[in-house]
Structures are given as C-alpha cells and as structure tokens.
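With one protein chain withheld, the remaining protein chains of the complex are depicted in position.
For reference, chains read A, B and C in written order, and residue numbers begin at 1 within each chain.
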Amino acid sequence: MLPIGHYLFLSLALFLLGVIGVITRRNVIVVLMSIELILNAVNINLVAFSRLYGDVAGQVFALFIIADAAAEAAVGLGIIIAFFRNRETVLADEMDLLKW
Amino acid sequence: MVTRRNAVHSAIFLIATLLATAGIFLQLRAEFIFIVQIILYVGGIMVLFIFVIMLVNLDVALHQIKFARQKWVALIVTLALTAQIGLLFWTTGKMPGQGFPILTAAPVNRLPPNAEAVAKSLFSSYLLPFEIVSVLLLVAMIGAVVMAKKRT
Amino acid sequence: MQAAAQATLDFLKLYWAPLLCGVVIVAVLPLIVGYIVLIERKLMADMQARLGPMRVGPHGLLQPIADAVKLLIKEDIIPDDADKLVFWLAPVFSVGAALLAIAGLAFGPAFQIAQDLDIGLLFVVGISALGIFGIVLGGWASNSHYSLMGALRSSAQLVSYETAAGMALVCGLLFAGTLNIKSIVAAQGTQGVWFGFLAPVAFFTYLVASIAETNRAPFDLPEAESELVAGYMTEFSGFRWSLYFLAEYTNMIVVASVATTLFLGGWLRPFAKVGWLNFLDYLPPLLMIGIAGYCALRMPKQPTRVQQVFMLAVAGLCLVVALVLAAPVLLPFVKPSLKEAVAPFYAGIHGGFWFIFKVSVYLYFFMWLRFTIPRYRFDQLMRLGWHFLIPLSIINVLVVGVALIVGSYFNLQGWALLLATTPAAILALVVALAILSIDQKNQVRQEGTAATDFYAG
Partner (left out) sequence: MGAEELVINMGPQHPSTHGVLRVKLKLDGERVIGSECVIGYLHRGVEKIAENRTYQQFAPYVDRMDYVAAVSNGLGYCEAIEKLLIVEAPPRARVIRTILTELQRIASHLLWLGTHALDIGALTPLFYCFREREEILKILEKYCGARLTTHAFRIGGLQYEAYDTFEKDVERFCKDFESRIVEYETLLTNNRIWIGRTKGVGVLSAEDAIAFGVTGPVLRASGVKWDIRKAMPYAAYDQYKFEIPVGTTGDTYDRYLVRMEEMRQSRLICLQAIESIPPGAIMAKVGKVLKPPPGEVYHAIEAPKGELGYYVVSDGTVQPYRVRIRPPSFINLQAFDRMVRGHLVADVVAIIGTIDIVLGEVDR
C-alpha cells in the first residue's frame, strides 16, 4: 500500500490543474469540466483518509460531493444551453450581461 | 485536459482522469465509491457534458483563442497554493513519501462489505445530510429543466 | 529483477483462473456473437418464410466465420473530416466496456472472473453503461449529420432507460438483500422461488428497458436504417464496424445474464427445490442427444462429402456434451459412493447449462420482438420511458418494499411471499395504467394544439 502522501500529491496536482483550467479557459463548458476536476481531487483526498482511519465517513462525504457535482453540472449545463440559445456563444468573456 | 482546444477532446481526457480516479478508489477498497464514480460521474455527468458540447456547435468556439488573458493570475494562484502546501510539508518537517502513515490500517479481509458499511453510515449518522442532498438534487433538477426549456 | 519475476509468479499463482477465463472470453466471445447472429438470421428466416444463410457450410453453419473474414479484410475507411483519434478510440471504448462488464458476471457457481466482487451487479450495470461513450463519440467523430443524430438519440435513450432499468434492479435487489452475484443466486436457491415471480412488474420493466438499452428493435432508433442510414455507425466500416457489432451483441448477453441472475434464478434448475421435478435433471443430456440425433438424421441429405462430415462432427460434438452433462447425473447410480465426489461437477456443469439456456430464451425473446414489431418514433420512445416505465418502476419499488415488510411481519417465506407481492404488483400496474391514461389524455390535448399550430404555419 502506498503512503498517504502520494495520494495527497496526486490530489494536489489535479486540484491545481482544475484551478488553472477554471481561471484561464474561455469556453464555459471546459470551465465547468475543470470544476469537476477540482471536486474529484477532493474526493481522492476524502477516500484516502477514510481508508487511513478505517472510517467510512470520508466515503460518505465523497458520495455527497458526487451528488453535488451532479447537481452543479445539471444546473450549469442548463444555464449554458439557455445562454447559447440567446447569444450563440459559450465563451466566458462574452457573458457580460446579467439579464437579457 | 485543460490544454485541449477541442472541448470534446477535453471531455475525453476528463473521462480518462475520472476512470483512473475510480481505479484509485478501488485500490483504496472503496468499492462503492468506485462504482458510484463510474455510474454517476462517468456514465451520467460526463454524458451530459458531451451531450451539451455536441448541442452547442463547436465550430464557433474552435477558431477562437483558447486561453483568456488571465494566465498570470492562474500562475500566481497556482504558485501560491503550491507554496502553501510546500510550507505545510516544511513545517511538519517530513518529506513526501516518508514518514506518512501507510494505508494498511485495517487488514483487507476483515473489512465489512463496503457497500453495506457505507449504507449503514449513510442512513444512520448522516441521514440528515443525505436528505438535504436529495433536496438539493431535486432543486437542481427543477432548475436545470427551467433553464434549458425553450422560451416561447 | 528476480523479485519482479517472483512477484509475477505469485500473481499468476493467485489469479491464473480469472486470467484464463478472461483470455478465453475475449478470444471466444466474437465466435459466440457470430453464432448468435447466425441463429438470429435463421430464426428470422424461419419466421419470414425463407431459408436464411445456406451456402457456407451445411445450413450456413460456417457463415459467421466467412462474415468475420470478410469484415477483417475489408478496407479500413476513415472519413477525411473525421476526428481521427476519437474515430479510432470510440469502437474500442464500446467493445472494451462491454467485455469488461462480462468480468463481473457469473455463468455458473464456478465460472466468474471477478470472484466475489462485493458490488457485483452494480459493477456489471455500471461498466456496461460506459459503452454509451463509444456510441456518442463515434457519432460525433464521424462528422456526419446522420451519425450525430444517431449519437444524440442513442445517448438520450440510454440515459432515460438506464433509470428504469436501475429501479427495476433495485426492486429485485430488495429480495436478495445483497449485490454480490453469487449471493443473489444463493438467495433464490434458499427461497426456492425466482425473484421474477415475486417481482413480475420489475422483471417486465427490466425486460423493456434492457431492450432499449441494447438498441434493439423496437427501440433501435439510433441505428434505424430506414431513417438515419445506420445512425452512429454510418461512417464506420470493416473492422471498426464489427467492433460496434460485437459490443452490441455482447451487451445483449450482459443484460440477458443480469436478468437471468436476478429474476430467473441464475444457474438454478427450474423449481430446484421441488422433489418430484427432479427428472428435469435428465433434460439437458436428452436435449443434446436430441440435437445430435437430428444432425445425424440430416447428414445424408447434405449435398457434398465435406458437408456430410461436418454435420457428423457437429452431431459428435453434441454427443460429447451430452455425455459430459449426463455423467454427473448417472454416475451415482453406478457407484453410490461417488455421489459426494461428483456433486461440485454436477453443480458446475448443469448450472452452466441452465444459465446459458435461460440467457438463450431471453435472447430469443429479443429476436422475436425484432421480427414482429415496427419501430417506435423518438418522441414516443421518450414518452414511454419517462411517462410510463420510470413512474411504474419507482412505484413498484415502493410497493414491493411495503410487501416485503408485510411479508416479514407475517413471516412469509418462499412461494408464500407471493401472497404479499402479487397484490403489490397489481397495485403498481393499476397506478401505472392510471398514469398512462392520464398521459394519453394530455397527449390528445397536446396533439390538438399541435395540429392547429401546424395549420397556422
């Protein structure tokens, strides 16, 4: 079995990649996907610690996070579709109106 | 995943990442989370993503610059976070890979069936959060339907 | 270096059986799929008053091999505008998911690759659901409108019917109380009754949803040849196309196996606990002897020498299988002391036979439907899924749960549980039909408005 540090570093790398994606990409869909990546990094941590302490609480929280990710994806993609229908674009820097 | 110009390629790489993560969960003996990750994340959320990517025509997005002008912000944030973690390691005085507790806390064959354990925990100690999550999902569902519905 | 070799050896020692099974499945499955296709074509021909493939081998028995050779040596075409990487990846993904799902299945008490997987059934369902990516990405990568529409239809269809299928499975799992495949079958063994009888509504729901999930008629819209040419497979040819084909039929085997495991008692003999039906044990060898006899009877009628020999070989093979099936049943009569020794063989061999038999019946039902019924339209398919099957399956889970509580309160076991579950099933059906009739009323109203719209435009 691997020491927990490896998992932490993997999680960190995924997290940072996600952050870079969120900040730099213009395509909102990719931004959303980057957020999924961040959530996933958190999941790795949770499950790894859950294994470390032999307690399923971490896994339960990972479950909650997955459910949360599903909710977020559904709403986010709904917004994107509505936006695309009105503005014909999915680029973040063209989303400059609060209401249309 | 972050550097692909084509969003479908990004999605494919994300799927690969998620599957790999699922593999890690399996390795960590979290079978239930493993399968939930596959069914929900890969089989559900990512299908939704690809669906939407296909719906919003990509020909437009393809020809545009993929990165916004926030490269420097990203770099700074990343460096800051890395530095933070590095500092953490520094203060604990341990190098990565050494001195960390090793994950052999419980012998494999003495673990209760994972799905059962998770379920027991979920429906006893975490019942309230569970219900809240279900309400959240319901709200998200309604929200998504309202958002995506065609305005006539 | 030596350590690594030692580790490999250890690994092999531990896992040689699953590895072997895996290799055999990957190697033999295409052949099995080929013969399923042949059987399908023969059945279709029989129902349509014609003969079907007759030229390659006696009664077309070598047709699958000829087809496979043809597909393999066909020119591999990748459209110019296709996304090469994804185009290459998609069929592989599809077939990979389908084959991986087989790993979780148990074809008998002895044959299972992922031994004692704790989340067995969920694993099979989840992994086989991944095949959708092969379809969606393949359709997208072809860069053709037909393919894209096929892919979109397919993903929408799979996602909606997965819910109904999942709910139906939950219903069956309520009876089993476990996800482990072997334990599910064992539970049916101890109960003495298949869950298909206890949860008929769930079985029906799963049946319909599984047809939709495998894109078979009448739900074969993603590849409806009269509308979308071949749907997501339009631009694929040769080997890639055959990979999709392999994935589709493997998925059929997977859903049939899941249904068999959960609802039809897995590898248990029908009515395994009823003593006076023990003569059913003689059925498998007799069946094989019958097939062998039929082959031998047809042998002289074959036109060429080679075909006669081939027919005889088939007959011989069936006889050997019959002998293998008969041995565990008959040996105890010869030598009663052997009874203990042959028991595991009996369980394994006969279990495998019954499992394959049940899967075949399930697949036969699929094919029968395909030859008989026209195709649904996309909106009708979605309406059937969302407005009928999903409510039905959710209600069914509720009433079956209540029925189980009632059953345990009165301490009902085995067939007696039917007392509690039959009213539950009827209740679920009544509610679902009520939903359907309300829905149809709405639909009529909608159609009325649609018609006026149509004339206004």
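By our rule, a contact is a pair of C-beta atoms (placed from the backbone, for glycine too) under 8 Å apart; a residue touches a chain by one contact, two chains touch by 3 or more.
Please read these numbers as outputs of a predicted model, since none were measured by experiment.
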Absent-chain contact - pick from C:70, C:84 or C:145: C:145
From C:4, C:27, C:49 or C:334, residue that would touch the chain that is not displayed: C:49
Hidden partner chain, touching residue among B:7, B:24 or B:56: B:56
Touching residues (missing chain, whole complex) on chain C: 44, 47-50, 145-146, 149, 217-218, 220-221, 224-229, 370-380, 447, 450-451, 453-454, 457
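Heads up, the rule we're going with is that only the chains that are shown with their structure count from here on.
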Contact-graph separation of chain A and chain B, given in steps at minimum: 1
CA centroid of chain A to CA centroid of chain B, Å: 5
Centre-to-centre distance between chain C and chain B (centres being mean Cα positions), rounded to whole Å: 32
Centre distance in Å when chain A and chain C are each reduced to the mean of their C-alpha atoms: 35
Residues of chain B defined as touching chain C within the complex: 6, 8-9, 12, 15, 31-32, 34-35, 38-39, 42-44, 46-47, 50-51, 54-55, 113-115
Touching residues (chain side chain B, partner chain A) in the complex: 1-2, 7, 10-11, 14, 17-18, 21, 24-25, 28-30, 32-33, 36-37, 40-41, 44-45, 48-49, 52-53, 55-56, 60-61, 64-68, 70-71, 73-74, 77-78, 81-82, 85, 96-98, 100-106, 114, 117-118, 121-122, 125-126, 129-130, 133, 136-137, 139-141, 143-148, 150
Touching residues (chain side chain A, partner chain B) in the complex: 1-10, 12, 14-21, 23-27, 29-30, 32-34, 36-37, 40, 43-44, 47-48, 50-54, 56-57, 59-60, 62-64, 66-75, 77-82, 84-85, 88-93
